[in-house]
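Here it is, the structure in full.
The complex is shown incomplete by one protein chain, all other protein chains being positioned as in the whole.
Letters are used for the chains, namely A and B, taken in the order the chains are written, and counting of residues starts over at 1 for each.
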Amino acid sequence: MIENKSFTLQELATQFSLELRGEPQTKVVHLATLKNATADALSFFANPAYLNDLNVTQAGIVILQAKDLETYHGACLISADPYLAYAKIAKLFTCVQSGKPLIHPRAIVAPDTDIHATASIGAGTVVEAGVSIGADCRIGANVTLCQGVQIGQRVIIHPGVVIGADGFGLAFDQDHWIKVPQLGSVRIGDDCEIGANSTIDRGALEDTVLEVDVRLDNLVQVAHNVHIGAHTAIAGCVGIAGSTRIGSYCMIAGASGIGGHIEIADKVTITAMSMVTQSIKEAGHYGSGVEAQPHTEWRRNLARLRRLDKTIRKLRG
Amino acid sequence: MIENKSFTLQELATQFSLELRGEPQTKVVHLATLKNATADALSFFANPAYLNDLNVTQAGIVILQAKDLETYHGACLISADPYLAYAKIAKLFTCVQSGKPLIHPRAIVAPDTDIHATASIGAGTVVEAGVSIGADCRIGANVTLCQGVQIGQRVIIHPGVVIGADGFGLAFDQDHWIKVPQLGSVRIGDDCEIGANSTIDRGALEDTVLEVDVRLDNLVQVAHNVHIGAHTAIAGCVGIAGSTRIGSYCMIAGASGIGGHIEIADKVTITAMSMVTQSIKEAGHYGSGVEAQPHTEWRRNLARLRRLDKTIRKLRG
Partner (left out) sequence: MIENKSFTLQELATQFSLELRGEPQTKVVHLATLKNATADALSFFANPAYLNDLNVTQAGIVILQAKDLETYHGACLISADPYLAYAKIAKLFTCVQSGKPLIHPRAIVAPDTDIHATASIGAGTVVEAGVSIGADCRIGANVTLCQGVQIGQRVIIHPGVVIGADGFGLAFDQDHWIKVPQLGSVRIGDDCEIGANSTIDRGALEDTVLEVDVRLDNLVQVAHNVHIGAHTAIAGCVGIAGSTRIGSYCMIAGASGIGGHIEIADKVTITAMSMVTQSIKEAGHYGSGVEAQPHTEWRRNLARLRRLDKTIRKLRG
């Protein structure tokens, strides 16, 4: 933080149209968790798992729901969605680094690219020919944007990401593989965010597409020809196989795998470590992740699972 | 595409020894999917899931099997394996970029390396001492080839790959870990392809080996001392633990995990998200991936699974 910013309870309530309780001149200068907050910190209570922390917090101001007003007696801002209110307020406290060159002198940018004057590009990042990057994008260090990739506006790409590598296209010719040319590209919509070391392959014939506001966590794999609808969020270590179409407003939890050539409807939620290999036509929650249990119990259950069909046939007589 | 190439139905049939049907002078200038093809495009029909697209395609020429001749009535090339025929023909349409320097001036190549004059190396790629790279290799941007790694001919390495980092070798010494020196290297055979951000560790004592024509998708982890047989293909997000030996002509689907110190025979196929921790001695298909279902159903089934052994004991009386 270059300078300490300071806001009063009244100022925050007014600016974000929130109700307040407590001394309107209560002042906060930084953000903190409930547990570690001091009297000059703003914090929030959004997850009941942290109720113990709320009970003992020293925070100057807490953002919470109206229903928690009886539990907590300090100065607070009241919001139906405290995490969202926090997210908005937190931006006030993040410092803007000005005066830095936007394209790091050690980025490696091909001459025939179209990079908006407000986009920033990190050191070691490679931008190949024909790439376009929209306004206010933030491209981290050591990223690779392969030939012809198109990036919308306000897109954030974290370090180590590779966009536009060849898709995994192979045809088997008697006794060996031959590579299928990957002639499409990748289009990333406005307001997308791509986590560190994630990979998005170029399409075989058409483009791999992320619509607007798609959010990928780290180490996510998006294969060729995949189409991801607007506002879909995908957690870390998820893999999506080729030519699959995922709807809008979907949420895919960590380490799940989505098979190829299927369609997933809008507003589908996939729980963690699930495998989806057939199309899902209706919104809702789906899953197949298996929760761990003590190893000896699990070994016994697994042994039963591995002969479940036979066992059930026998039990039925 | 720098120049538009153009081929007639007759020319393609002759060059690739395929039968044709329709006007021999039908001309195509680019490639497209059935769905988006225009009259000057070549397309192919290889997956019955796209039958609806075949019925309405505007493609000038379609590559298909003889059995589909009754379904489709336009100009076509007939092949027992349309995808393979397409893969071969598609190469005609990919433009060769000539005149570019093969080693990007911003690649970082140690002096004592052995790089064939026809190999290309991308920007930001680091080639450490003692590395050898064979003829016609294409190494992408931001790759790391650690000390002494040997790469055969015609190998394609996509951006962000790391080959030859230390294997995960640790010995436990009373109350802490000590690192086991990783003294082997990595040898990659001719015609291999390694997907973006994949990692292949150096051997502990001997080399980690990929035989010829091994194909790895993105974000694949190959641990130390692993040996992968010729023509084996491994999809995205697969992890292979140390000292395991995988046969030739195997196929491992996405997000599977292969345990350490085992052997997998030739021509084994592992389905998606499966776990293999014991040797597989016979060719065939193996799997353990669990297909997702609606969350409430799955929760009930999972609760049963977690006490399956007890339940079956009771049912048996």
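Methods note: contacts are C-beta pairs under 8 Å (C-beta built on N, C-alpha and C of every residue); 3 or more make two chains touch, one makes a residue touch a chain.
If you're wondering where the values come from, they're calculated on a predicted model, not measured in any experiment.
Contact with the chain that does not appear here is found for just one residue of A:Leu102, A:Ala141 or A:Ile178, A:Ala141. Note on the undisplayed chain: of the listed residues A:Asp68, A:Glu128, A:Asp166 or A:Asp217, the one touching it is A:Asp217.
Chain A meets the missing chain through residues 31-33, 36, 47, 49, 81, 83-84, 86-88, 90-91, 93-94, 104, 106, 122-124, 140-142, 156, 158-160, 191, 193, 195-197, 213, 215, 217-219, 231, 233, 235-237, 254-255, 272-273, 289-296, 298-299, 302, 305-309, 312, 315-316. Along chain B, the points of touch with the absent chain fall at residues 108, 124-126, 128, 142-144, 146, 160, 162, 165-166, 168-173, 175-181, 183, 197, 199, 201, 205-206, 219, 221, 223, 237, 239, 241, 255, 257, 259, 261, 269-271, 274-278, 280, 284-288, 290-291, 293, 297, 300-301, 303-305, 308, 311, 315.
Here is the rule we use: only the chains that are shown with their structure count from here on.
Distance between chain centres (mean CA atoms), chain A to chain B: 26 Å.
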